[in-house]
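Only a single protein chain was left out; the remaining protein chains are all shown in position.
Chains here go by letter, A, B and C, matching the order in which they are written, and residues are numbered from 1 within each.
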């Protein structure tokens, strides 16, 4: 196996072995960036069927200097403690079971285990779910709001990037509104850097030649993340009947995500106070002074979130990969294994 | 006057002479780009106190090849038929009167004459208005909704760029809502390229080194354009009590503007139908098929607007200079002088 | 044929009918942008096998508002006077003959007819040439240096974009050096916006997510355009033994091209004077004062070139599509048909 594994700390008693399924994509590359320098991760096996044998540094310029190469799959004799899926829908649901059976913990960055209502899952993803029992036992890994469940979990569904940005800004406010007996009605206009669309070179509109000077809305008929956001608001904010109008836009930047939320009819709730109170002890979430906007540049390349509020507006900036996908997966892994929550994360 | 005037058409009976006050800024440069190739504009005097004597091509790369130089001011003996102000607040209100007295028409791209309620003006711009009588007689130049008033006007207040994008998407829908006896409540999240902030090199956050990878909201305590939008909805859509939540954002692009509007509680009005009907005969406004988003790249560098709608969402893309400021000023000039409405405009 | 043809001027005696083969790519879109507004082009048939039947405005946002749709091919009964190829290598060499036989003029933006030495062609493009006799009779269309040949030509090989930028800066200087009996040795470091790579969504490194913050050299083993540049220097500058070191780089912008040339051992030739003299009467080539650099922003979206010089350095900025490919093809078409040389071109 040799070259395919980075054992950064040879004799650390608490270290784990990790594998990344789908390591050639953007989420996979970011996972590798985190895990390769994680003090408790003794080795990482980056798997990619399409890139097997080639150096990870060729696929991911930021990993320049790494000696790692992609493996086609996890070798049969490898002991793996944590498996990260950075795959399209329907891969993790087919493979997670055997890793759980082998005693590993699974962190799935795909949408496979995010929804509890499998009818809703089927509506958005087109086919029936292949692992209903695992979907039932999975934990939705919005770390700041589900730390205790994650601590005991074997299977974590890592939230989508939009779902992370919106829920970080919405959950504390929705909870306050629900507590005050008010309706929760949210308008969320969000922007995402183009890496959020994945390494899908087949789509011309993601080419620099086209996206570079462009800006547009998309998913106007509805976005898949809406379902998990509404589920999250019901679970974490105790407001089952929230209304959400969510429009995503394509930002002409490689990375980054910004959510602008309007809480309609929320005059009696102090949005800023709700956010400040919710996150005052969080290492990775910063709430700015009232009236100040988060800045994308403050979080790009990191696993931190920056939030702000003004009147009934809530704002959240994250890196769509650094926090939204890979970063949050590693953060959840840290919680699940009892490591320092920020270990390995770029801050 | 010689070098400072471009007489592109020597003996055209219907041609006019134009002057631009504040021609070194971005709006001024765009005005010059339009007027220099306008078939009915016989000459243009680009004025800039700070750049007097230097070639316009140095200040405005797109005017490469032009022989024009900035004049310090309009020469005393010049015959000018149209004066365009591309100046900070309080310049046009001090100078417009003498041009009107001399028989010229004035097109003011600054905010000086946009508001009829001068108490509101004072609230946003800090001091009392210096020309209440001109403010009273000025026409608000949202061309597609005020063509008849502009045709007879001598003093046109050119709408702000945000005000243009938002009103183009909002007026027809608000009119339909008002006609149906419904309340008008609009959430408008908008983005603007950084040229919208003017050629204000004194602000670090507009430097490429900072804005280049950034995205943020601003004016969270309220934006000046809100006042003219509400005034416009009252005037053009007959809905005096509209509510508007407007958050502008800084887009990491030189040019362009995109407005995403949510019509709250508008379930009974067909947003797309309202837009399609309102603009079906317009040369500079395109309404896309329902469910499709406008693209900034489709309007950048042009005086056109592209609109879209999906459910209760309305969308509008314009070039903040090409349509939002300079382009609309030239369009209004064309209407006021009876020229073809698109003359001189990049389409 | 109806919807597939834009007859912008119905009864203009001198108007021609044009067809674009490969109209869905970036060069094809730029050709359409020019030809659709060309006063002497009565109609354009944009052909694309892959996009047949879909609106050109969907493929090319800048053509928003156009009613045109792609045709699968030129209809059998169509009368076509000018055929533009914007295709990969080996298409034009197979199809040009039948258009020439039918009396049309052909303007080929592909490399098929650029090289006279077919051994060199084969070396770079991998297979033998399919139409040696047409390659022999084609005219290399660097308009500013081959106007007379183009005027009488039926088959014009439109130069590549790098070849255009480099030759515009190099030919006059090389001619002066050759006249002085000196060797011509040129270092050319050039940058190109990513549209220069074509609409090739299959290459990940052209995605905004990757190219957006990147910059790199490429073709380090040699670039295809070197052959036509050396051929051009021999033909237009009478210096058959020129040496060229050419390194292209990928610029993180959608469009634009910039060439920085160092004339080695050229101390006795005045680079600026040579350029200024060569282009003093050209409508589309501007030579700046000595010591000033061209700016990409001055030519983006136009068919103009901006040149500069300082000491033994020559500089050239063009739009890789606007002048380098499509624009120069239309310029050559104008010369070939006797139209105004800038007709239809964005300036």
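What we mean here is this: contacts are C-beta pairs under 8 Å (C-beta built on N, C-alpha and C of every residue); 3 or more make two chains touch, one makes a residue touch a chain.
Everything numeric here is computed off the predicted structure, so don't read it as measured data.
Only one of A:25, A:141, A:172 or A:301 touches the absent chain when the whole complex is considered: A:301. From the options C:269, C:313 or C:345, the residue with contact to the unseen chain in the full assembly is C:313.
With the whole complex as reference, residues 57, 61-62, 64-65, 213, 286, 295, 297-299, 301, 304, 306, 347 of chain A touch the missing chain. In the full complex, the hidden chain is touched by chain B at residues 26, 61, 193-195, 197, 199, 201-204, 206-214, 252-255.
Chain C residues in contact with the hidden partner, per the touch definition given at the top, are 187, 189, 191, 210, 213-218, 220-221, 245, 247, 249, 251-253, 256, 258, 260, 262, 264, 291-297, 300, 308, 310-313, 315, 317.
In this section, only the chains that are shown with their structure count from here on.
Residues touching across the chain A-chain C interface largely coincide between the two copies, over half of the numbers being common to both. Most remote chain with respect to chain C, judged by CA-atom centres, is A. Chain A and chain B have Cα centroids separated by 41 Å. Note on chain placement: the centre of chain B and the centre of chain C lie 36 Å apart, centres being C-alpha means.
The distance from the centre of chain A to the centre of chain C, each centre being the mean of the chain's C-alpha atoms, comes to 45 Å. Counting only residues that touch two or more partner chains, chain A has 210, 213-214, 252-253.
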